[in-house]
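Missing here is one protein chain; the remaining ones are kept as they sit in the complex.
This part shows chain A:
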Amino acid sequence: MSAMQPDQYNSEHYNNYEDPGSDEEAVGDGRPTIVIMGQKRSGKTSIRKVVFQKMSPNETVFCESTPRVMNEPITGSFINLQTIEFPGQLDAFDTAFNPKEVFSTCGALLFVIDAQADLPEALRKMSAAMIRAYNINKNIKFEVFVHKVDGLSEETRMATYRRIFQKVQDDLADHTLDNIYITYHMTSIYDHSIFEAFSKVIQKLVRQLPALIKLLDMFNTACSVEKSYLFDVSSKIYVATDSNPPDLSTYELCCDMIDITTDLTGIYGNYRIDTNAPPQDGYNLESQSVVRLKVNQVLFMKQVDKYLALIGVMKKEPFEKKGLIDYNFQIFKNGVTAVFEIGRLAITRH
């Protein structure tokens, strides 16, 4: 374990991972947009409410049918974007919705498919939507959520995935658009797969991601951390993770830790009434928590800013050197702040 050198976080280093001149943040209010589409009753509203509005998955059964296009910005979170959900009964490319304006500022098109429902109609609609969206904006990132897989066996899941993948590829090939890269996620609102899937979608929209990955790698190396995540505490979506392969079980542990910390902070947290007050859940910049696991591992959480928190998993022995970890964390925190500051300056200049 070694101390991280402040010089490693100067702006020259960041420039290797960022090109402010070509910053393509969303126009308008500056928020990237995620368009959510899918057949009726595929689970679009449930996903949105569970991920961003902290609704319990059981309560989503009682959500009413979405009667109109829901355009909601996500506030109170590091994830400064907006979601546009089109009801399954409506055609998103109807001229009444001005599709050119919608999709030209769209960062990602997220299509939700109900794995337990009839697939052909959904796949046909999805292919058509992707083709039309691509024709409007070639920079859109296409994500497919194969949803409601919690009720399927592993074999059925894989079979469904293969079927969807093949059908979409065939449709795109028919239109000579097989160069479109589509990411598939198997999701369910009853476990953490939906959060992880959304995390991956969000990461693609974070321009500072390479710099953050590098920072996390360096922190892990310096502190002997096995796995680290940079979480948005409000939505439990991780904005960045290190280069090590992600592990769903670790991610679930981290989410549970956030839940526990949030609940305890809500009871014992220190609230301040001023403009720099912490979020409503009681966090402040000094917040941190430690969970010692039975398997000789430690989970630690340290607040980076009012929305972001660093959660790391490491062995018990290296964790004893708290002073070093704290020092390295401070360097890491300064680095993250500088990364986003540079991004803000770039937007302003642009």
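Simple rule for what comes next: a residue touches a chain if its C-beta (ideal position, glycine included) is under 8 Å from a C-beta of that chain, and two chains touch if they have at least 3 such contacts; residues count from 1.
The working rule: contacts and distances are computed from a predicted model.
Missing chain, UniProt name from the options "Folliculin", "Protoheme IX farnesyltransferase, mitochondrial", "Ubiquilin-4" or "Cell cycle control protein": "Folliculin".
Residues touching the missing chain, restricted to chain A, are 40-41, 56-59, 61-65, 67-69, 71, 87, 89-90, 96, 150-151, 189-190 (touch as defined at the top).
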